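Structure, as structure tokens:
With one protein chain held back, the other chains of the complex are shown just where they sit.
Chain IDs A, B and C follow the sequence of writing; residue 1 opens each chain.
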Amino acid sequence: MIQLHNVYMSYQGDGAALSNVTLKIAKGEFVFLTGVSGAGKSTLLKLLYGALQPTRGQVVIDGVNVSKLPSSQLPFLRRKVGVVFQDFKLLSNRSVLENVALTLEVLGWGKKDINKRVYHILKQMGLEHKLNSTPLRLSGGEQQRIALARALVNEPKIILADEPTGNLDEESREKVLSILKEANIRGSTVVIATHDRRLIESSHKRLIVLDKGHIVEDSDES
Amino acid sequence: MIQLHNVYMSYQGDGAALSNVTLKIAKGEFVFLTGVSGAGKSTLLKLLYGALQPTRGQVVIDGVNVSKLPSSQLPFLRRKVGVVFQDFKLLSNRSVLENVALTLEVLGWGKKDINKRVYHILKQMGLEHKLNSTPLRLSGGEQQRIALARALVNEPKIILADEPTGNLDEESREKVLSILKEANIRGSTVVIATHDRRLIESSHKRLIVLDKGHIVEDSDES
Amino acid sequence: MSRKNVAKRPKLAREGVGGRLHYFVERAFTNIRQNLPVNLLTIGTISLAFLILSLALLIFVNLERVTETWSDRVQVTAYFEGDLSPGDLSTLKARIKAIKGTADIDYVSREEALQRFSGRLKGQEALLEGVSYEILPSSLEIHLKKDNRDSEAVSRYVAQLKKIPLITEVQYGEEWVKRFSHFMNLVRFAGILVAGFIVLAVVFIVANTIKLTIYARKDELELMGLVGATRLFIKVPFLIEGVVQGVVGASVALLVLTGVYLAFLHNADFFFSFNTIEAGLLFLPASHIVALLFGGAALGFLGSLASLKRFISL
Partner (left out) sequence: MSRKNVAKRPKLAREGVGGRLHYFVERAFTNIRQNLPVNLLTIGTISLAFLILSLALLIFVNLERVTETWSDRVQVTAYFEGDLSPGDLSTLKARIKAIKGTADIDYVSREEALQRFSGRLKGQEALLEGVSYEILPSSLEIHLKKDNRDSEAVSRYVAQLKKIPLITEVQYGEEWVKRFSHFMNLVRFAGILVAGFIVLAVVFIVANTIKLTIYARKDELELMGLVGATRLFIKVPFLIEGVVQGVVGASVALLVLTGVYLAFLHNADFFFSFNTIEAGLLFLPASHIVALLFGGAALGFLGSLASLKRFISL
């Protein structure tokens, strides 16, 4: 499903954010990605949804070589990938409903189906009563769950979640984790970048540790 | 230093975000504020730096009744308070140096002193090499530490930190905590809103728990 | 909810181009509503820019009209030996009519000539004591068609006229026609220069303004791309929004212009005892109005398109 081969990534002028990363994540896997702040987790995820192109090396998602993908094809890759951004990226002038609906509108869903589906997922997140709020009128944790809902609403093949529980309490965190696990059971491949040791430890899933852009540990290989 | 008396806060049209909150935090205290997502932690902090006015009740900071403060005096209150915002609020078109310097510019410091002081605090955060980066070119955890640096750089009397470690790894978290504790030892009153149980447990400090806008536990009083 | 249900996406909004268009239009109007302050500022600026443009056009149209009136004075007078019989006169007229460029022919008899002449001598009538009308020749005054009033066309015309045997002399104020011709060219040149200038300025003002509003929404553009929207899907609502802004802006400008025009008509009448209807103060012809509205639409469209290019490089 996801393959990285000798990937090297450096932002203009800076040193390498990722060095020589080779990685294989099979369809249906559930993976944690961890490492100190600035280790390159977000950078790695950005490569997987085509927000960045690797400086060197190959990134293959679902059989498609992202580095060789013409930009007109990129949207179709992104529709298979649901992303929870570390900074949420919610649109502050749209309601919660509209923010979550975006993913489905892009796919051409009809209004009725969208409303039904969005209500369903917001209810799962415990936020159905905030449907008509705007993101700026939500608490930090509520925003984070909206971002999660937007990523999951179309049940994408791949779910990339960048620090999805940083603003959540124990209980919400458990709920979010179980929702992600359910999606995983239904077939989605899940990659979660997180600092949350407790989350990682309680899950007994594959763990990849980054440090200064290198993979220093991969529980699957050791 | 901080006193809330029968504070009741509701956003327009919504139910109460805070109900009947009475609270006293002495000068030099170190307090954790916790509670599930949406419990009202950020709302409480916003009252303390005058971003919100309570619907009912009194908020007194450093002897000043915030609810009766003329808006022209508000800036002088805010200069005594360093805030780490949950959403960072970094200016994306300014460099890290300038972002942190802002607090000192407002106080009228000279350029040289500012540069020296900012470098010092960034070094403490382990980010002195990012001085000339802009926030959008930083990782999430790096941004969070910049936000923290900006709040601490003028050694304010009161430090309010809203989820200051949500994007940080264990190690950075310890460092941040020790920096906050140092500031506390030097005389600052510190209030930290967080979900991080581990942080709270390892610190043995006063803990206030909010739920649905009510204070349900206060380790100082129980 | 099983995966199967969802993975196969449910029925589309409305299938086909119509459904898509419906979605895009709805989206565009929702966007306008959700970004109302910015949209109002933009529409305001476009209105003002178009107000200047349409005002310039209005002035231009009326100036054109005035200069046309002036050019009516370009006239050629043909003299002939002695008096002509009515038959000869009408053959002569017919021959002149046949020359390309002739608009109108007036016969001026000796009596009329004398009358006019004494009119021109107002105050010095003493001079005409003892002058009989027989001294003055009769003549044909020929008005030319609009397109034949510049100096070259007139001299070409006169050359043709001179070929007619009965005509002995042709007068047409050569010097005056030349100067008038120059003057008209200059006015036209200046007018086109100014108009071109204003059009350019308006185009850039509108484009700049739209660029600013899109700038303010670059986060939205970025996110749409990240969520898997195609370039077209992102752009179309913005383009529709641009067209709406352009058309609304142009319409508001035209409404205000109409108001000002009517107020001016009324007040000029009142304050200056200047009969505006008689003076023929024109409003913009329908063609110009349509052109302005289309211009607004095109400008909004192209302005958005150009601005989007900078941000959508998926």
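Just so we're on the same page, a contact is a pair of C-beta atoms (placed from the backbone, for glycine too) under 8 Å apart; a residue touches a chain by one contact, two chains touch by 3 or more.
Predicted model, so just to flag it, every value in this text is computed and none were measured.
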Quick one: jot down which shown chains the absent chain touches. B, C
Taking the full complex into account, find the residue in C:L48, C:L84 or C:A298 that is in contact with the omitted chain. C:L48
Full-complex contact with the absent chain, from B:S19, B:Q86 or B:N154: B:N154
For a quick check of understanding: of C:V25, C:A103, C:I164 or C:L212, which residue touches the chain that isn't displayed? C:L212
By the contact definition given up top, give the residues of subunit B that touch the hidden chain. 49, 51, 71-72, 74-79, 81, 83, 85, 89, 91, 93-94, 98, 102-103, 105-111, 113, 117, 120, 150, 154-155, 186-187
Residues in subunit C touching the chain absent from view: 37-38, 41-42, 44-45, 48-49, 51-52, 55, 59, 117, 120, 123-124, 126-127, 131, 135-136, 171, 182, 185-186, 189-190, 193-194, 197-198, 201, 204-205, 208-209, 211-213, 215-216, 260, 264, 268, 271-274
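Quick note on the criterion: only the chains that are shown with their structure count from here on.
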Using the touch definition from the top, how many steps at minimum link subunit B to subunit C? 2
Considering only mean CA positions as chain centres, point out the chain farthest from subunit C. B
Nearest-to-centre chain - CA centroid comparison: A
As a quick test, compute the distance in whole Å between the mean CA positions of subunit A and subunit B. 29
Can you give the whole-Å distance between the Cα centres of subunit A and subunit C? 58
